[in-house]
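The structure's right below; bear with me while I get my questions together.
Just one protein chain is left out here, and the rest sit where they should.
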Amino acid sequence: MKQIVDFKLVGKQDFGRSALLRLHAECALPDMAPGQFVQVRVDGSPSTYLRRPISIHDVDFQNHEITLLVQQIGEGTRHLASAETGDIINVVLPLGNGFSMPEKGERCLLVGGGIGIAPLFYFAKVLNEKGIRPTLLLGGKTESDLLRLADYQKLGETFVTTEDGSLGEKGFVTMHSVWQKQSFDKIYVCGPKPMMKAVAKLASEKSVWCEVSLENLMACGLGACLCCVEDTVDGHVCVCKEGPVFNTRRLKW
Amino acid sequence: MKQIVDFKLVGKQDFGRSALLRLHAECALPDMAPGQFVQVRVDGSPSTYLRRPISIHDVDFQNHEITLLVQQIGEGTRHLASAETGDIINVVLPLGNGFSMPEKGERCLLVGGGIGIAPLFYFAKVLNEKGIRPTLLLGGKTESDLLRLADYQKLGETFVTTEDGSLGEKGFVTMHSVWQKQSFDKIYVCGPKPMMKAVAKLASEKSVWCEVSLENLMACGLGACLCCVEDTVDGHVCVCKEGPVFNTRRLKW
Amino acid sequence: MTIDLGRGLVLRNPVMTASGTFGYGEEYTDFVDLAQLGGIIVKGTTLHPREGNPYPRMAETPSGMLNCVGLQNKGVQYFIDTIYPRIKDFDTNVLLNLSGSCLEDYVKGAEMVDALDKIPAIELNVSCPNVKQGGMAFGVTTTGISQVVSEVRKVYHKHLMVKLSPNVTNIAEIALAAEADGADSVSLINTLMGMAIDAEQRKPKLSVITGGLSGACVKPVALRMVWQVAKAVKIPVVGLGGISNAIDAVEFMLAGASAIEIGTANFIDPAVSAKVVWGINEYCERHGFAQVAELTGALL
Partner (left out) sequence: MTIDLGRGLVLRNPVMTASGTFGYGEEYTDFVDLAQLGGIIVKGTTLHPREGNPYPRMAETPSGMLNCVGLQNKGVQYFIDTIYPRIKDFDTNVLLNLSGSCLEDYVKGAEMVDALDKIPAIELNVSCPNVKQGGMAFGVTTTGISQVVSEVRKVYHKHLMVKLSPNVTNIAEIALAAEADGADSVSLINTLMGMAIDAEQRKPKLSVITGGLSGACVKPVALRMVWQVAKAVKIPVVGLGGISNAIDAVEFMLAGASAIEIGTANFIDPAVSAKVVWGINEYCERHGFAQVAELTGALL
């Protein structure tokens, strides 16, 4: 069941342009699946009239905590990233549908680009809990984009690309040598649209099942306003409600 | 010369519904006369789109400081009153014309009601510097409305009324016994409009010169928009530019 | 708190949710008990299915938003077959917002909806600025509105609410035309036509360049129009546009509205509609109004 929850910011880690926010709620949290997202109220400023959709980066049900990884893009995310411990942050959650759970034994590749790595953390964690150890392929422009790398590495074999070669292989995620060396049953992608399209193309060439998590502009986040639509084989569908995760076969890419 | 100055909040005293804000500027402050006011930018919230006019409560030219006494009325003043030390507060100043300076030897009565006592502090201080010791008559609904009373008392003989009788004489300022016992050459008033009108009437009955400081709703504060007009014998005039202080003879009260 | 809008449309309280902002109600049941609302007005529906406009369809603006959804919906028949059975037993008034691109579509659609027992009223959308041959053509002239209202009136026998466009010189004139031709009530405002540009990309932010402005920013315009229309017509006026809390709602009623709708504010606080119901009650108690209906036009 979806809820509107006042969280308190209880922990914060700054990564320059991004920040990791640990939010605590008084009451028990509803079920949340990896790939689902939340809608955050920023404040009463005129340029943050609407809520901001942010992926669930991690959940600690026992302690009533969720963690968000927020990159500063504009006024809203800047405001969020500069919240201070003790601040109250109003959140609607959980929204959308998460990643499809693989079968045991399936080889999974989780591909993340930029801030798109955010939902993959919780996903990889849950996969580990289910006894599936995913492979991770994370890309960024430069070394400092690869946030929490050590933590990701604990959740599976992790490959890295950077556009400037400052860490891992130089180039885009689609150029990484792992594509030649290993094969996968399922590929899950979150990142900038061009990168997701490139991975989707690669996956389709290899005839591998592939899911992407879209970040269309949203107003309601509830499937009510029809603002966030993506063009699919079934016509315009709401990313917030039927997604944000889509099998690439469904998309008209 | 009017300036736009970024002040830093360096000191704050809370009085429940009101707060005393001490603001420090990097650069030297322009000349400011008692009765002039400033326009404060609150923040980017939608309901504080315009600046808020606030009287100059005190000035310390040597230390580049001004002091504001702010009562929480709505969103803007609430926000101001909850500012924290270190916050930057953007201010346009000085605006309007101050109180007329009395001649040496003239007996002055300064009448303040509610938050209208704010500009009288700086005025009384300057009068003292000029060798004129004013009489003060301050009114409030109840005891706790009489802010900084001890400080006012240092600046002149101070009489008090409260509507509930919790401090000083019970009733309105116009009912205070000082009116029977003493006579004055000049009366200066700032407070709620009904109170100012009552004092103005009393003064006119006694044929005493009287100035009031108006608090009309303002947009620009510069005499540009013509929103803040008061009806006078010369027609509609801008309170922000020709006031806020007016001789009551000029007003159509 | 009952509000009788006439011809069988009786609301438990004056608060409804605006078309296109509340889905089919189902999207909000986790946040609001629909039985607490006066009514919900479902998505704009057209006779034939519509894919709507391409993405992107929205842009945030100062204290508001633009949208150009373009009436995406699966058509009246799909509504009747698939959605109506799911929502007809909601314990509140379910109104259908009917749109069209030509007179025949409006009439055919209204005829089909007339047969639905549990839909007590149509809100006739003659004011959608986001579709090319959209209803807005009908909504901006008195002859246009007369035509569509009188034709629909012939086939539709329940409460006919006509939703007016604010993109006109004289909205009272349009409202009077709707009244004269058989509207049971008018609702206003639909969105103001606006535009947003991404200066860095040098491109419009919306796929079809212009869109409809809604949210707190439009409230002053909406309130003025409700006041003008309420002075002009005798049928009930339903006010909306930027209502974000109970005090906003009260303002619309004081200006002359008999009921109100909440739109964009649902996106910001999905529970806002129920809060507005409580808040109006609280206001009435505080100000000594025995009936909510007494608020209508009660400006001093």
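Worth a mention:
Letters are used for the chains, namely A, B and C, taken in the order the chains are written, and counting of residues starts over at 1 for each.
What we mean here is this: a residue touches a chain if its C-beta (ideal position, glycine included) is under 8 Å from a C-beta of that chain, and two chains touch if they have at least 3 such contacts.
Please read these numbers as outputs of a predicted model, since none were measured by experiment.
Of the chains on view, those touched by the hidden chain across the whole complex are A, B, C. Across C:Val113, C:Ile145 or C:Leu223, the single residue that touches the chain missing here is C:Leu223. From the set B:Ile88, B:Met175 or B:Leu226, the residue in touch with the chain omitted from the display is B:Leu226, counting the whole complex.
Checked against the hidden chain, the listed residues C:Pro204, C:Pro236 or C:Gly263 yield one contact partner: C:Pro204. Of the candidate positions C:Glu27, C:Asp105 or C:Glu251, contact with the unshown chain belongs to C:Glu251.
Against the chain not displayed here, chain B makes contact via residues 1-4, 41, 46-51, 92, 216-231, 235-236, 241. Listed here are the chain A residues that touch the chain not shown: 46. Those residues of chain C that touch the chain absent from the view are 61-64, 66, 140-141, 167-169, 192-197, 199, 201-204, 209-210, 213, 216-221, 223-224, 227, 242, 247, 250-251, 254-255, 283, 287, 298-300.
Note that in this section only the chains that are shown with their structure count from here on.
Of all chains displayed, C has the C-alpha centre closest to the centre of the whole protein C-alpha set.
Across the assembly, the mean Cα position most removed from that of chain C is the one of B.
With centres taken as mean Cα positions, chain C sits 48 Å from chain B.
Annotation: 54 Å between the Cα-based centres of chain A and chain B.
If you average the CA atoms of chain A and of chain C, the two centres end up 36 Å from each other. The set of chain C residues touching two or more other chains comprises 62-63, 216. Residue positions 46 of chain B each touch two or more of the other chains.
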